[in-house]
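Structure first, commentary second.
Shown here: the complex without one of its protein chains, the others still in place.
Labels run A, B, C and D following the written order; every chain starts at residue 1.
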Amino acid sequence: TDKDVLVIDKAEDPPTADPGVEVSNNGYTLIFPAYERLVKYDGAKTEVIPELAESWTTAPDNLSWTFKLASGHMFDDGSPVDAAAVKYSFDRVKKLAAGPGDMFPTVKDVVVVDPQTVKFELSAPFAPFLSALATSAGSIINPKAQEHAVNGDDAKAWLAEHSAGSGAFKISAWERNQQITLDPNPHYAGKAPAFKQVIFKIVREMSSRRLQLENGDADLIDQVPVDQAEAMKSSAGVVIESNPSLYVVYLYLNNKKAPFDNPKVRQAISYAADYKGLVDGVMQGQAEQMRGAVPDGMWGHDPQGMQYSYDLEKAKQLLADAGVSNLHISFTYSQADSAWEPVGLALQASLAEIGVTMDMKNVADTTKRELVAKGDYDIATGAWTPDFADPFMFMNIWFDPTKMGAPGNRAFYENPKVTDLITQALATVDQKKREQLYIDAQKITNEDAPYVLLFQKNDIFAMRSSVKGYVYNPMLIQVYNIADMSKSE
Amino acid sequence: MTEPSGDVLLEITDLSLEFRTYRGPIKALNGVSLNVRAGEIVGIVGESGCGKSVTMMAATRLLPKGAAHITGGGIRLFGSDPMKLSERELQHVRGRQVSTIFQEPMNALNPTRRIGEQIVEVIRRHQRLDNAAATSKASGLLRDMLISEPERIMQAYPFELSGGMRQRVLIAMAFSCEPRLIIADEPTTALDVTVQALILGLIKHKATSTGTAVVFISHDMAVVSQLCDRLYVLYAGRVAEAGTTASVLAAPAHPYTRALIRCLPGLAPPKQPLEQIPGTLPDLLDPPAGCLFRARCREADDRCVSVPPLAAIEPARRAACWRRIEETQAA
Amino acid sequence: MSLISTILRRLVLLVFVVAGVAIITFTISHLIPGDPAQLIAGDKASAQTLAHVRQELGLDKPVTQQFVIYVKQLLSGDLGQSLRTRRPVAGDIALFLPATLELGIAALVMAIMIGVPLGVLSAIYKDGPVDQAARVVSVAGISMPVFWFGLALILLFYVKIPILPGSGRITLGIAAPPRITGFFLVDSLVAGDLKAFWSSLYHLILPAFVLAFANLGIITRQIRASMLDVLQEDYVRTARANGLSRSAVILRHALPNALIPSVTLLGLAFGDLLYGAVLTETIFAWPGMGSYVVSSIQTLDFPAIMGFTIVASLGYVLINLAVDLTYMVLDPQIRELG
Amino acid sequence: MRLGAAAGRHRAGSPRRLLAPYRGDASRVTEPPLLSVEDLEVRYRVTSGWFGGADVHAVNGVSFSVAEGETIGIVGESGCGKTTLGQAILGLTDISAGAIKLRGTERDRARRTQLQIIFQDPQSSLDPRLPVWRLITEPLHIRGGYTRKQLIERATELAVSVGLRPEHVDRYPHEFSGGQRQRIAIARALAVEPALLVLDEPTSALDVSVQAQIVNLLLSLQAERRLSYVLISHDVSLVRHVADRVAVMYLGQIVEEGPTLDVLDAPRHPYTRTLLEAVPSFDRPLNSIAPRAGELPSNRTLPTGCFFRERCPSVTTGCELPQVLVPADGLRTVRCHLVTRTGDTTLPRSAPGPVFSSPNDAIA
């Protein structure tokens, strides 16, 4: 491929590129290069630095935030990014009330102070607010997009396949299920990107993606399973990017339902998982066993946290202690994550050794979610990534009894002590204090074992060795900093 | 009466033929001899399965490839052996010099093509005529068949015509290239008597007016008697008797011929038992030794354990029965 | 049966089919656990967001009322909105159908061009080596798991001996021709873009062959059987007895009559084609209805599944109508009486 | 006769009784005829489309009767409705109008077995999957109440009575020749001791030699059991040989009916003449035949007037009117207005002029 064209093979067509609607990393691939946000993650780090906002202040009660906009940022039609645009974007997200709206649960109002100043008013203090602004949901949209609105959809249909941002690129063509073309935004405030064009090609089959990369028909391919990564390591001209991510693979145990209402049984299951076997065998070493709910790489992680080990004797003993025998349970999973099935198979084999029968129940992913939401399962598979860089994303969601079911506490877990600790953490502004509260909470949850915490896996993709300048940020999975990347050939 | 003296068009000598099947070879023909001369109408009669069709299909090599095997004797059609001709040479003999009319007029025409096309195709295959000339020739042929509106018929598809009409079309087609020999394999069996009479008349008329020789196959003695100059009576793949029609009917020499004539209900007084030939044709898989008719013959005796030859018993008369042969020799 | 009454009967059937399919798919979509709102709002959506989305989708209404709305939409040609692609299903179908049709037609043409001569030869030389070979090929075609065959061919012709492309419709970097029919082969010719034409032809070869292979088996088998029937017919014997050449006998008398019953096969072939396309497109990353529907099923995108099913059954009925009419036109007996 | 009773007798140990010759008392003149067919009409609906259907008028007002022990022959061209008539008598085809009476009363289910039929094609009238004993006793099997042993015994008796050998009853139809199969069919029809057999071209699928065997069998069965036959055939000489009376059918109507020899030796209706002239014979040379071009008209819409008008050599005025069967000389009736009671003087013989000039005269 040409030096100034970057070709990326994606496994799936992003559903939309509308920041007000899109909730998948697949869509973020397009949204991040096409839009700018008030703040952004700093390179590989999970702290934020200014992007559109040049500076900000927060009121002492933590109920209002005022941002001063930097000048010179322009949308792709040449109009300037101003406070009205910021207000438009956040009002729109709130009004659409699709998934992204949940990023800012306490934003009450956005006020245009002057063209370069905008103020957010919150109904309650929200510690992770700044971090949330760096997400896709915080993208600033050109208010002119509203001209494309039909039937009061706030331009939802149009923005699904077009962009109206101030990012380095804009979507210039989208052929559904085939390819998406990005062209540079001529009015981009930053340094002009190296690529004249970025093409995303939709190639569903992994083997096809791989062959294209190996044949040089693609520069970068995403969604590479570990086995393929292993095999591709030997291919000439191919680089495997494998970075520790915050992507957590875990199992829900239905705490509401016997026998999993008994912590001993839950612990027994936790001892029956062959963590090392899974990490080495299934994940080819491209993963790390967890030590509590907050993954390594996020503040709030406890490096000394307790880890369950693969110990069938202990598991058997725990079951006996709990007085449970002839256990017959089901394992509900879908194909949404390729690790789930081998995990289930391995667990099934281990459990069989301690006299527990486990049926595998493969369902469509939405069905799994629905079953989980209704608490209609014994063990189910889960995977979780944080939307913004804050332990809130784990602790206040997984263990909060008000969020049982679909919203996140899918184990239907409730421990008043834990509830207390995490509620306190959310109202605290001081990060050090918060961190301690979260670590204390994790000590309890590890013991209670509402979930089987399996591993956090690496984010793996592959690219040609000629592609330079990629920077990995654990918060930006499937997002490539194409504005800063280049090709050496 | 003597045998006509024209050229011998078809001569079959001692032809034996079998079909190889899973049960073993079916000996369909066991030494058939017959000949056809220019301009005569020759009848072949016999019960179903006695080899009438097979004999004539062998002569034009229309038998299914692979299944039929000639085990003895030979055929000469217009002086050459059809078994030795190439496919291409054979195609020029068929239709051009010898045509065949089959029993079932219902299926003998291609159901998806118009009558006219089918006749014209045959004409143009064998004659250097352009389309218009061939078409007008075809309509003339149909007119000869007493079809009053040949143009309309030529535009029709076979299913639109009655059986008698189709058979007339097939006869017209058979005569289209003025062949020297026509083989008519039970052309009227499927038709009503009124239509049969018409068809027989047409064949006879056309044959005599063009001088074409006809081999007329039938199992109906009465029909053959009206039409043919000479007659071959076949039994189990052999000729039982041959001679001019009149002489065979007047004095059948073979017991089989005799029985065939006498068992017809028309000749017996009403309500009286008919003369019947007991039993059925022999199993051709495993034909008995000796005279094949022996098991059903009322006159059979010790002589019949050996096969009687087809011997001349009178001028222009031959029969394959020891009794008659010895009577002749004695005389 | 007359032409008009055939058409009328088919149209009535059409109403039946669409109604039946609508009821079946609608019922199914409401039986399966799976909250469509979650598909849209994402894994971590709050309860309020879910409620809002549900309301937007009309899922908060009673089931009967939802069905009425659905039928009303259907009557106005609106197949609803895909949960997965967030686009109108009708639009998605219009977008993806041409790719499938292009693949399917290419496969059908290929299957007919190989299958008919093979079947004819096989019948003419019954029990000979050609026949045995043709029978092996046709049985292999019928028995071949499409999804596996596709992989095997990719491995062979794309990986080991890289002479053919293994995925997609057109070489990367060559722009797709401007969309007129959605058939790349046609559109590129219209646009005079030969490069795009050759590239898309090149990309069509493997998937079309894989898809053709199964149909080829069926066609060969059918043609062989009806040729064997026809070759035994009296009129073929008549043609031979009249000294027509071998080719005339076979091509002008036997084959047309053998083809008539095979026309019905085209209707069946369409069904097989859909079936095969679902799998072939998955393997070859062919951006058509097949991959669309597989993804829809995997994500339980019911508006898309229902839309596809309705369109496919409609297509099936219409194709069969066309087949019946062709049949009538080919068979003079029906044509003249009809 | 109730067959249950027959079976009882059978068990009692006198099986031959069942086969005893029929000794009825049908000779009384006052008794109604065994079978009478009155103004029978049969139509087949051939297309049932959205736009109305079309009917085939297969039988159009046929009346005749059969006495016990009598044979009536029905002759006519293909498609004239002979088979339909036979099947209608058996109740195998629904009738559109008219009546079929058995001894004066409408034929009903109970008496149905008094009528039996022999089909033209002996091959297809026997289920290839059943052994002969089961085929022969099918009517009894349908009634039920017999043990397998009884059925086999009865089948053996019947088989012997039609000239088969006892061991044949264990074999399957495909092992038999055409004539033997027809014997099986006859035995089956006799199983319920019917009074009348409809014979629908019983020998036309057979060779003449075998035909003679079957004809002889039928004649002897009739003599033994005083059976009545309705013999349907297009073979005039067969009908002449077997039938007492003959009815000539044309387009679903009887055009001439009377004692066999009267009708066949001195035909009065022009159609009967045309038909008889066309019958091939040893002593009439071909070139005296003047076949009329044309065939049976369509029976979708019946012609007006005389049905034979189009093809009739002696058509004159009056033929455009519908014709009725009128009594002519002797016991016969003719459907032609040209025929008077006294003779056929008004009817010119058809012109014998030679249509074909042929030098080859047939047999001298």
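Rule of thumb we're sticking to: a contact is a pair of C-beta atoms (placed from the backbone, for glycine too) under 8 Å apart; a residue touches a chain by one contact, two chains touch by 3 or more.
Heads up, the rule we're going with is that contacts and distances are computed from a predicted model.
Between the names "D,D-dipeptide ABC transporter permease", "Pyruvate synthase subunit beta", "Acyl-CoA dehydrogenase" or "Dissimilatory sulfite reductase alpha subunit", the one given in UniProt for the chain missing from this structure view is "D,D-dipeptide ABC transporter permease".
Note on the undisplayed chain: of the listed residues A:194, A:360 or A:383, the one touching it is A:360.
Summary of contacts with the chain left out: across C:167, C:222 or C:313, the touching residue is C:313. The residue from D:43, D:154 or D:168 that touches the chain not shown here is D:168.
Where subunit A meets the chain that is not shown, the touching residues are 205-207, 210-211, 225, 227-228, 231, 274, 277-278, 280-282, 335, 338, 341-342, 344-346, 348-349, 360-364, 367.
In the full complex, subunit D contacts the hidden chain through residues 87, 90-92, 109, 112-113, 115-117, 119, 121, 124-130, 138-139, 142-143, 160-165, 168, 171-172, 174-177, 180, 185, 188, 192, 213, 216-217, 220. Seen across the whole complex, the unshown chain contacts subunit C at 13, 16-17, 20-21, 24-25, 27-28, 31-32, 127, 132, 135-136, 139-140, 142-148, 151-152, 155, 159, 221, 229, 271, 274-275, 278-279, 282-283, 293-294, 297-298, 300, 305, 308-309, 312-313, 316-317, 320.
By our rule, only the chains that are shown with their structure count from here on.
Between the CA-based centres of subunit A and subunit B the separation comes to 92 Å, rounded to the whole angstrom. The touching residues of subunit C, when paired with subunit A in their complex, are 32-36, 38-50, 52-53, 84-87, 92, 95-96, 154, 158-159, 162, 166-169, 172-173, 176, 282-285, 287, 291-292, 295, 297-300.
Partner subunit C is touched in their complex by these residues of subunit A: 1-2, 5, 7, 12-13, 15-16, 21, 23-24, 97-99, 101-102, 105, 160, 175-178, 199, 201-205, 207-208, 211-212, 215, 217-218, 335, 363-367, 369-371, 373-374, 376, 387, 397, 406-408.
Residues of subunit B that touch subunit D in their complex: 41, 47-48, 146, 148, 162, 164-165, 191-198, 200-202, 204-205, 208, 219-223, 225-227, 229, 245-246, 249-250, 259-260, 263-266, 268, 270-271, 273-278, 280.
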